[in-house]
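Below is the structure I would like to discuss, written out as structure tokens.
One protein chain is absent from this view; the other protein chains keep their places.
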Amino acid sequence: MSKNVLKIENATMQFGGVVAVDNLNLEINEGEIVALIGPNGAGKTTAFNVVTGVYQPTNGAVWFNGEKIIENHPQGKMKKLYKGQHDGEYTGVIAPTPDKVTKLGMARTFQNIRLWKSQTVFDNVLIAKHCRATSNVFSATFRLNRKEEKEQREHVAELLNTVGLYDVKDELATSLPYGKQRRLEIARALAAEPSLLLLDEPAAGMNPQETDELTAFIGQIRDEFKLTIFLIEHHMNLVMDISDRIYVLDFGKLIAEGTPAEIQNNKRVIDAYLGVADDA
Amino acid sequence: MKKLMAAVLALVMALSLAACGGKSDSQDAQSGDSGNKVVKIGVFEPQTGDNGAGGKQEILGMQYANYVQPTVEIGGETYDVKLEIVDNRTTPENGKSAAAELVNRKVSMVLGSYGSGVSMAGGEVFQEAGLPALGTSCTNPQVTAGCDVYFRLAFLDPFQGTVLANYAYKELGVTTAYVLGMLGSDYDQGLVYYFTEAFEGLGGTVVAEDFPEGSANFVSYINNAKAANAGVIFAPVSINYAQLIVEAAAAQGFEGALLGSDTWDSNKVIESATGKDVTSFVTTFYQEGGNPEFDAGIKEWINANPDAKTNNGGNDMVAAVTAIGYDAYFTALEALKIAGSTDPKAVLEALPSVSFEGVTGLIEFDEIGDAKRDAAYIKTANTEAGVWDFVKVQTVG
Amino acid sequence: MQQILPYIINGISVGGQYALIAIGYTLVYGILRLINFAHGDVFMVAGLVMVYATTALPFYVALPLVLAATVLLGFTIERVAYKPLRTAPRMSVMISAIGVSYLIQNLAFYITGGVPQPVTRPIPWISENVIILGASTKRVTLVTPILTILLVVVLVYLINHTKIGMAMRAAAKDFETAQLMGIKINAVISMTFVIGSFLAAVGSMLYFTNYPSVAITSGGMPGLKAFVAAVFGGIGSIPGAVVGAFIIGLCEELIKGAGYTTFSDAFTFAILIVVLCVKPTGLFGEKVTDKV
Partner (left out) sequence: MTMTKKKTIFTAAVLAVLLAACVVVDMLLPSYHIAVVVIKKATVYSLVAVSMNLLNGFTGLFSLGQAGFMLLGAYAYAVLTIPVDKRPGVYQYFDGGALKFSLPEIFTGFMGDTVGSTVGMLLALLVGGVLAALMAYLIGLPVLRLKSDYLAIATLGFAEILRAFFQWNALGPITNGSNLLKSYPTFSHATPYVILAGLMIAIIVLLINSTYGRAFKAIRDDEVAAEAMGINLAKHKRMAFIISSFFAGIGGGMMAMYMGTIAAAPFKSTLTYEILLIVVIGGIGSITGSVIASFLYIFSSEWLLRGLDSGTFLGINAPGIFKNGFRMAVFSVIIMVIVLFFRKGIMGDKELPDLLDKKARKRKKEAAGK
């Protein structure tokens, strides 16, 4: 099949004595839309944070485009506290900060929208271009980078056109309606020119109509920007509609993976969501 | 909201401008209440900050002199003398704008300041404006040496430092001295330097330390002095720190003597020492009783004048700086008389030829602009009566 | 030993004074996450009130008056300058704190005429000299640490065994949840300021008995150093603040004794920076993580 974009390998994230993600293994191939689902508190966002460099995993590794970008093993106090598996298999430490991960070609959105509040729609997207700028602070200050700046602005305008926010480009980001803010956050992530886009509950708080629009939108950008998409979502309609494959987390552990159809009929998944009576 | 605020700000600006305009108009009028012409003498003194207390006492001398002699004959005409007092807040950074303010008020001459650093900062402005200034109790040589328009009544740091070193070594028979100055104060550090030089020159040993600005806890410093077996602690510091050092020395049972410079000659320091087991000596320009007529007059004036009494620290003890302020005023009048004009340039030319007997001694200037002084009064704190007792007149050598 | 003893006695005493101020910082920071820049100035005002009150009134009236006035000041500052900014960004509150500090200093300047005020009638008994182990010192030097420990024990008891103490602990743990659980957060915060100011007033009386001159800037350095002590001990922790204060006080006096007097203040800040960089949680502080 097509090439492997993201691989999470034996990743365990432990906070003190609490294991938030337990030995997670997951792969995403080029062009796929993969969803990560699970009940609240299952460790989905933690997994995202591990992949994007916000958290350093306690043990395990993350590969991106065939390259190992994150690796860690229990150290210091964690040596004693560690409850996960594969202890001692990893020896290296690779801990890039989130910005480095983004520069490698991974961009994300947030569960609770995190736009830059005092900036306009246009500037929100333009700032995301900063990580692709080649000018140094001196040339930027004295406007020796006019060409690059012009190209960036053109690209942002184009991007805003594509996502349908061009007409509100001079509005403040926070003055937009909720659905458009979500869309803007995606546009901002796209501006960082990722090959893998991570969406953390993009449909949270949306009504069914907005969700449908978003579903179409995600498909549209995947095709247009030739993206691979990894998303966390609770809206099952959306997940089932657009996902190629689905991973299910519960209490930090992977309990199922497969196509939407397979997942829909998986007993463990149903139990996880609906709960099982203890004495059953 | 924003507009309202802008309007308010604008209003404040406009009003204050108007206030300033109004004020300067009345000041420019060249005739006073009595119908006489007015000559303005600037007073450049700290009223606030570390030297605020000393500055206020110095101003008292000038105000009293102004009360005694409110007019002056210049070129055959009688002028009323008006004192223009600005607060230089002890610090050089405020000194500059205070000095500019005086220039702005079109004074013929400036008196002050207490403290050398601020005088040097002001000196830059006076020099630029060609305005003569008469330093009162600023004792750093650089005040007059680096500035053509600055003259001075006080003795200099090298003189004072040497006098105290001599006194400590020869009269008190001390061979080890502990020297303490405030970090960042050029007055303190200057005296520390000259004292150390002289004391070591005599064959003594000096342990020098400094304390950061704003210190209140001098206990460990006193302990350091004790550990060094110092016979004296020389601390040429401002009044506030002098009080705290006296207090700490008493509490820690320091058995040697405390040596202070002219700043110590204050009723506040005496207050702190009263009733405590400490010995202290200070050098100063004037000893109460040196001129009974002046003493009696100013005491009466201070007692009749509640504000003056507050500024003097709540009693009628005459500080040396008050005497020097008094002399400064009369020196200015002499210079104005000789100049025969209120023009600062004429006054500047007249100053070197001033010669008269003030309450602190004969006042004449050398070629640098410093008063010719070869003696300092040494006083000691009488901790029972709460007064300064005269010890001797000390000269160098 | 004989040589070093006076420094140790003095250092412990200084530590006690810092401790009484540091508790004010640590309590407020624990709940509001605010460095109360005005706390040092509250301490200074207590000194000023003492100077004025003791000259005019007998001690048994003057000293309670100092306590009452300081507590009132602390309470008022919180109500006027911090409460309206409860939902504002942290920087605004901190600026407000700096503004209050500036205001208090300038008002004190206006009232005192900018001239340091000597304590002319020091509190009797504790201001007298005593000789211990051959070293002379004021009695307050010995009283300070004892009184400090006593007050801290009472305070810790209050916090662990009373309702308001429990509310304070809850608010320090999680401000919003405590509010949701029906804790009257404003009352708790006011109480924090009242306790902090009360202890600062006690500290102030001891401090200015020892060093009897109150300048408008007198609160600045002790305030900053007490804050450093609070950070050193782990901000938010009362025992931490006390231990930190004693350590800072001792170190400071020993540094002076060792002859590095030029850097006696600078040293405290060096400790601060080192602690912040190496162990920002201090000796007893708890780790706080930000949620993404």
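As written, the chains take the letters A, B and C, and residue 1 is the first residue of each chain.
Going forward, a residue touches a chain if its C-beta (ideal position, glycine included) is under 8 Å from a C-beta of that chain, and two chains touch if they have at least 3 such contacts.
Quick caveat: nothing in here was measured; it's all calculated off a predicted structure.
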Left-out chain, listing which of the shown chains it touches: A, B, C
Which one, A:Asn29, A:Gln119 or A:Ser195, makes contact with the chain that was left out? A:Gln119
Just one of B:Gly42, B:Pro92, B:Gly112 or B:Gly204 touches the chain that is missing; which is it? B:Pro92
Missing-partner contacts on chain B, residue numbers: 1-2, 5-6, 9, 12-13, 15-20, 22-23, 47-48, 85-87, 91-93, 96-97, 100-101, 103-104, 117, 120-121, 124-125, 128-129, 141-142, 145-146, 181-186, 188-190, 193, 210, 212-213
Those residues of chain A that touch the unshown chain are 52, 54, 97-100, 102-103, 107-108, 110, 114-120, 123, 126-133, 135, 137, 140-143, 145, 149, 152, 170-172, 174-175, 188-189, 192
Determine and list the chain C residues touching the chain excluded from the picture. 33-35, 80-81, 84-85, 88, 90-92, 94-96, 98-103, 105-107, 109-111, 113-114, 220, 224, 227-228, 231, 262-263, 265-266, 268-270, 272-273, 276-277, 280, 292
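The rule we apply is simple: only the chains that are shown with their structure count from here on.
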Of all chains, the one whose CA centroid lies most distant from that of chain A is B
Length of the line joining the C-alpha centres of chain B and chain C, rounded to whole Å: 36
Please report how many Å separate the Cα centroid of chain A from that of chain C, as a whole number. 47
In chain C, which residues are in touch with two or more of the other chains? none
For chain A, what residues touch not just one other chain but two or more? none
Contact footprint of chain B on chain C as seen in their complex: 3, 6-7, 10, 14, 109, 113-116, 118, 120, 129, 131, 135-138, 141, 207, 210-213, 215, 217-218, 220-222, 253, 256-257, 259, 261-262, 264-266
For a test of understanding, state which residues of chain B touch chain C in their complex under the given definition. 47-50, 52-53, 56, 89, 183, 209-212, 214-221, 223-224, 226-227, 239-240, 243-244, 247-248, 250-253, 268, 271-272
